[in-house]
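Only a single protein chain was left out; the remaining protein chains are all shown in position.
Moving on to subunit A:
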């Protein structure tokens, strides 16, 4: 068991800066998810920690050991690949035993470890099969069992669920969470799926364009995004951003004025508000502003409304029995304490200082 620490990692692919001075610390036994759109550098960072890529500069620590110069085999890590990378010429048993055989484990220990890992992943009855005889979900289980069998200090997972179909992904997600909570292995997990990140992580590191833009607990990342990118990337539908004029230390939406935490640098300010944090009413209400309904989408558990306030669009979710028709004007009341204020020029939150 050990934590991971990376310091100022810079990685170039040709002239493209894939990682722009990334620092990150994962505590012992913590489950951290690297979340970001494709091309943000999250997989590259994971591969640098695994030793499969070499950074131009920066250092990687696992536990107290500086592993920057070590090859993957000496880092005491295990990795689960997106395409599983299960060895097709070996049986499931030999796949799981592969790392232990490399460690020259004694036969009794090897058998015990393989059986323990296989039982954890519910594949103990498949040990004699070859990977070609397995389904995608079963191969996924073999890959995880193979990684766990070596009892790594750190487990690295690169989009392990993205090749599974939706239902299986949901099932494996819950199972992974149970498993890793049990084994308490320090885990760094890469995904572009924000739901997966929210559901699994102790902390989420949101990455964009080669940087970590926010690193916090899932609910914090969701409720208090550091900038417009995080607010827009996390949450479905994403956070609404309304551009409002500033009057002194207040922002104005028609008759409604809202107190700002600090005075913004410009004449305008962005209000970030989640679709569920706007309370819709049919009649005028105090502390609310009017908006015209453009689209009503029934989504089963709730209705998703698209509305227009002046020239700006916003999304609001309301209970399924809410009587909304397009063309109608609704009164929206922002939930105090759930509002986020951002600088329209930089996209940065006014209260949240950007991490280096």
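One rule holds in what follows: a residue touches a chain if its C-beta (ideal position, glycine included) is under 8 Å from a C-beta of that chain, and two chains touch if they have at least 3 such contacts; residues count from 1.
Everything below uses one rule, namely that contacts and distances are computed from a predicted model.
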Check your understanding: What name does the UniProt record list for the absent chain among "Methylamine utilisation protein MauE domain-containing protein", "Trehalose transport system permease protein SugB", "Cbb3-type cytochrome c oxidase subunit" or "Putative phosphoesterase"?
Key -> "Trehalose transport system permease protein SugB"
Review point. With respect to the chain omitted from the figure, which of A:3, A:99 or A:160 is a touching residue?
Key: A:99
Revision key, fill the gap. The one residue from A:21, A:39, A:58 or A:72 touching the chain left out of view is A:72
Exercise for review: Write the list of subunit A residues that the hidden chain touches.
Suggested key: 50-52, 71-73, 75, 77-79, 81-83, 85, 87-89, 98-99, 102-103, 146, 150, 156
